[in-house]
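Just dropping this structure here.
For this view, one protein chain was removed and the others were kept in their places.
Order of writing sets the labels: A, B, C, D and E. Residues in every chain begin at 1.
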Amino acid sequence: MKISARNQLKGTIVDVRKGATTAHVRIEIAGGQVVTAAITNEAVDELGLAVGREATAVVKASDVLVAVA
Amino acid sequence: MKISARNQLKGTIVDVRKGATTAHVRIEIAGGQVVTAAITNEAVDELGLAVGREATAVVKASDVLVAVA
Amino acid sequence: MKISARNQLKGTIVDVRKGATTAHVRIEIAGGQVVTAAITNEAVDELGLAVGREATAVVKASDVLVAVA
Amino acid sequence: MKISARNQLKGTIVDVRKGATTAHVRIEIAGGQVVTAAITNEAVDELGLAVGREATAVVKASDVLVAVA
Amino acid sequence: MKISARNQLKGTIVDVRKGATTAHVRIEIAGGQVVTAAITNEAVDELGLAVGREATAVVKASDVLVAVA
Partner (left out) sequence: MKISARNQLKGTIVDVRKGATTAHVRIEIAGGQVVTAAITNEAVDELGLAVGREATAVVKASDVLVAVA
């Protein structure tokens, strides 16, 4: 499957924390930066997301803001 | 100013392309990856975004999807 | 590739309209309803999106609002 | 009230699950597909969302990604 | 129609600018602040959005970031 999102940052999952309905998944990408995703608990289970697994953080270009100092 | 967004990826602007109302700004972040932001032309002007300028790609955790192979 | 998005509606592309930077792609899904996606022109080119091609409309659960009469 | 969102998929609520602050509401739309919305618990209460009630899943075009096989 | 979005800011349209596919609509809300919406040209036409018309800016809580000085 290929997806239209302009931003697909590959990395490794370093943390998975489930809440009541929403989970936070942290992915360490190239350069050592960590990206946090807030997704459903169901998605965590269905995809088998766990620490150490390779994963890609996917972000639509229209969801990126730009900040300058 | 500090902002709640979990993801703030610092880098350098490598491309700015304005459309009729929507512009695409590309920021090269640590590790050499490029993040694309779709923002308004007005924001490009107001912030003075231009190639070579340091900028941060800001993404809310709830706007990040996770993909696995 | 599997993705965390809870909503993945399969269908067939019925319209592709490029703008200056942003394209509108319409996908007819099961039940005859049409879903419109606003994505970058680059994504249209890169994925080879064209009328008649099978495609999936992908939507994160946190991007769905609920309305009642 | 009419709203600008391009995607307004009518259906029937088949599941409502509240979390600590975020609820998941599932709506079965035409064609038998189920759309999941992550909304606030307050919205569930205020709109009286419950299984069996007719509801519309509303999605802005800029929040739809496109995937191809 | 009632919608789940927590933020529904009533006001008056003060500017409508169409692009190739994406339009910018500005709504002056209570307190004199102006909210900008980027929506499709089609939505502008279908809803008959024009300067002087009353309109509501609708924003999902999960799309709001918080900044502090």
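Keep in mind that, in the parts below, a residue touches a chain if its C-beta (ideal position, glycine included) is under 8 Å from a C-beta of that chain, and two chains touch if they have at least 3 such contacts.
In this text, all values refer to a predicted model and were calculated from it rather than measured experimentally.
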item	value
On chain A, residues whose C-beta touches the chain left out of the figure	17-24, 36, 38, 62-63, 65-69
Touching residues on chain E - with respect to the absent chain	3, 5-9, 24-25, 27, 29-33, 35-39, 43, 47-49, 53-69
Residue ranges of chain B at the interface with the undisplayed chain	1-6, 37-40, 42-44, 46-47, 49, 56, 58, 60-62
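Everything below uses one rule, namely that only the chains that are shown with their structure count from here on.
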item	value
Duplicate of the C-E contact set - from A-B, D-E or B-C, the pair where over half of the pairs recur	B-C
Chain E against chain D, contact positions shared by both copies (same if over half, else different)	same
Whole-Å gap separating chain A and chain D, where each centre is the average of the chain's CA atoms	23
Centre-of-Cα separation between chain D and chain C, whole angstrom	17
Set of chain E residues in contact with two or more other chains	1-5, 19-22, 38, 40, 42, 60, 62, 65
